[in-house]
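A single protein chain has been removed from this complex, and every other one stays in its place.
Chains: A and B, in written order; residue numbering restarts at 1 for each.
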Amino acid sequence: MSDRRLSRRRALATGLSGVGLALAGCLAEEGDGNGGNGDGGNGETTGTTGGDDAPKIAVLEDRSGNFALNGTAKWQASLLAVEEINADGGVLGEEIEVYDPDPQSDNQRYVELTQEAIVDEEVDALWAGYSSATREAIRPTVNQHDQLYFYTTQYEGGVCDETTFAVGATARQQLGAVVPYLIEEYGPRIYTVAADYNFGQLSGDWVRILAEEHDAEVVDEEYIPLDVSDFGSTINNIQGEDPDFIMSMLVGESHTAFYEQRANTGLDIPIGSSTTMAQGYEHRRLDPPALTDMYVGVNYMEEITGERNEDFVDRFYEEWPDAEYLNQEAQNNYFSVYMWKEAVERAGTFDQEAVIEELEAGIEVEAPEGDIELDPATHHMTHHMRVGHADENHEVTFSEEQYIEPSFLHEVGCDLTEESEQTQYEPGEYYDEA
Amino acid sequence: MDPYQLLNLLFQFLDSFAVIVLAAVGLAIIFGMMGIINLAHGEFILVGAYATVLSYHRIGLPLVVAMLVGVAITTVYGVVLERLIVRHLYDRLLDSMVATWGISLIMIQGVRILWGNSLDGVGTPFGSVSYGPYSYSTYRLVLAGIAVGVLIGLYVLFARTDFGMRARATIQDKETARSMGVDTDRMYLSTFAIGSALAGLTGALYAPTRSVGPEFGQEYVVEAFVTVVVGGASVIVGTSMAGGLLALVKSGATNQWGQFIGLAAMLVTAIVAIRLMPDGITGLLEDWRRARRESE
Partner (left out) sequence: MSADSALETITARVRSPFEGPNTTGNSNAFWTAFVLAVVGLFLVPAVSPGHVSDLTLFMSYAFLALSLCFIWGYCGILSFGQVAFFGVAGYTFGIVGINVGAETGALLGVVAALFVATLFAAALGYFMFYGGVRDVYVTIMTLVVALVLNTFMGQTAGSEWAIGDARLGGFNGMVGAPNRAIGTGSVAIDMTGDGLYYVVLALLIATYLGLRALVNSRFGYAMVATREDEDRTAMFGYNTKFIKLAVFTFGGTLAGLSGVLFMFWSPGGYINPDVFGITAAAMPVIWASIGGRTSLLGTTTAAVALQYLDQRLAASGSEYALVVIGALLLFVILVMPAGVAPYAERAVDWIRDGVSAKLRGDPESENENAPSNSEVTK
């Protein structure tokens, strides 16, 4: 594997020197004295490079630090897409290059590297970040330069931003698949445990909203700081309430301990979630039966059936034989690279404004999860949402496939085709239950 | 509060106590006794956990044996590190901080490069005890017992054996100890090895209860340092009293007001405790003892 990677690096390096030459020519022609920072960039303020430069995308995903578990596969899937596209003749006949540093799960580093990607590398599109905090850290930079940005993680939802495309499923889409299903299946009394930060708290709001909509109630909720990994008291509290099911929006490695401790304590109340299995492949890592009766709302998991996905999974592991899991976000990275390619080809140029215009004209992708389309008004995807269920042997089966729109942003009136915005809406402002 | 809930509180306390004491005890020796601010303490715990899980899954050893292997490998790791690096850092309290931070970075990323982003989990043994509508993990309660056992064992080792006396003498006054014929170099090495072994034990014991990845050790570091500092110079008295105090605050506050308040209350207690007892609980006890002796 390392040999392969090496060869890619070398290819990249040769490509880079090519850009240098092209730019030098460019500068000599223009002669406006605007550039020459010696880093291969020509000092343009926005990344609206024309079609004559070698096209380049930035893939900033964590391969070390806290989020490497989720980020590594995102990076791998992006490179797979680029490799496939290049082998197939590139985009507009040109090979795509990739700028892929390792931000090491450090948000500050993300800001610096995003700047570098936009200003020095002049990338034509940017994929970056796993956590919401990362997205919010780099969004000001992205906005400053009107950079086309794809954020692919499933997240709390609500980002309405003219150059940002949040193509992962939102909390409303994921929870909207799993909460009603579990109310139907097990009953109306819900106990929420969630990570004590933005994502978890907003997800908790959504559970309450969805409970209300389906005549159920949240009997209690608990928010857990991210570095807590002992859940004795939480489990006792749940036992005291004896809910029909638990909704868990726990996040990160420390929180993963909850599932093992739940099983060990003999707490057999089913759990619904938007965060497990599809991202951190807990069903592969934890010793069964830790995840018995875990239900998760997802748009993708490696295990979903169908020839298209099986083919995708095969190609992924052929490219990355040592990969640990092909997670939901990796799939999102993969299809969004293709979606970008499609938009570029329709636009006939790499110019970002033109590409965004094409994306906003509506676009459909044949993703491994199924055929899905971009919602022009909100820059989110309509996803095939499924409820994945793990049994006592951690075998995953799926039910309830629904095609769910990103409806929340429509409700709040986000229409990026009409009005440019750079906001993040929250359910609290629109629902009493939140 | 019904009796079942009291039982909840008791078990939660024992659980917290076990975590805090086991997280701190290795550090209490390496930092408290030897003066190495070991920011790589978490990675000693990491070595114990990885050795345990890998020998359980890949070699197929029974869990208890795998845990012993975990302790043994961490001890060897500690010895090697002591010979190569740490022995240059004795009496250099603050330098040891940066050096061990470096070790920590290398270990976390090295483990990631070698074994990926996580290891397969090991299920927690023993099941649970049930009472009324509640239940608690038996294993976690066993850990509380082990924590107490470790403290007693250390007391015996350091207070009652010849080795313990020489070790303490060495660390208190190296020159004098040497002139009395103690092989001080070896004493440092063995004391460090004991600290490492205890950190390894913590990793081995908690590997079946948490998710094991390269950041596994990081979860223990803050609690460990806070406990050792609140405890003060004496390993056994300090660690057990500080562990008791912090576990009481943490489990009590968590039980009443949830995990965030529990965590915050523990940290704030530590701040106040350091302020009120600038030499830790041990220092306070010594003052009392001295005062009593003088008044007699």
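Heads up, the rule we're going with is that a residue touches a chain if its C-beta (ideal position, glycine included) is under 8 Å from a C-beta of that chain, and two chains touch if they have at least 3 such contacts.
It should be emphasised that the depicted structure is a prediction, and the values quoted were computed from it without experimental measurement.
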item	value
Option touching the unshown chain, where A:Ala137, A:Ala171, A:Val193 or A:Ile304 are the choices	A:Ala137
Residue of A:Glu95, A:Glu116, A:Glu162 or A:Glu421 in touch with the missing chain, whole complex considered	A:Glu116
Among A:Tyr197, A:Phe258, A:Tyr281 or A:Tyr295, residue touching the chain not depicted	A:Tyr197
Where the unshown chain meets subunit B, residue by residue	37, 39, 85, 88-89, 91-95, 97-99, 101-106, 108-110, 112-113, 221-222, 225-226, 229, 260, 263-264, 267-268, 270-271, 274-276, 278-280
Missing-partner contacts on subunit A, residue numbers	36-39, 41, 43, 63-64, 100-104, 106-109, 111-113, 115-116, 119-120, 131-133, 136-137, 139-141, 143-144, 196-198, 201-202, 223, 225-227, 426, 428-429
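Just so we're on the same page, only the chains that are shown with their structure count from here on.
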item	value
Mean-CA-position distance for subunit B and subunit A (Å)	38
Of all residues in subunit A, those that touch subunit B in their complex	64, 66, 68-69, 72, 196, 222-225, 227-230, 232-234, 236, 239-240, 242, 253-254, 256-257, 260-261, 263-267, 282, 284-288, 290, 322, 324
Contact set on subunit B toward subunit A in their complex	5, 8, 11-12, 15-16, 19, 109, 112, 116-124, 126-128, 130, 133-137, 139-140, 208-211, 213-216, 219, 222, 251, 254-255, 258-260, 262-263
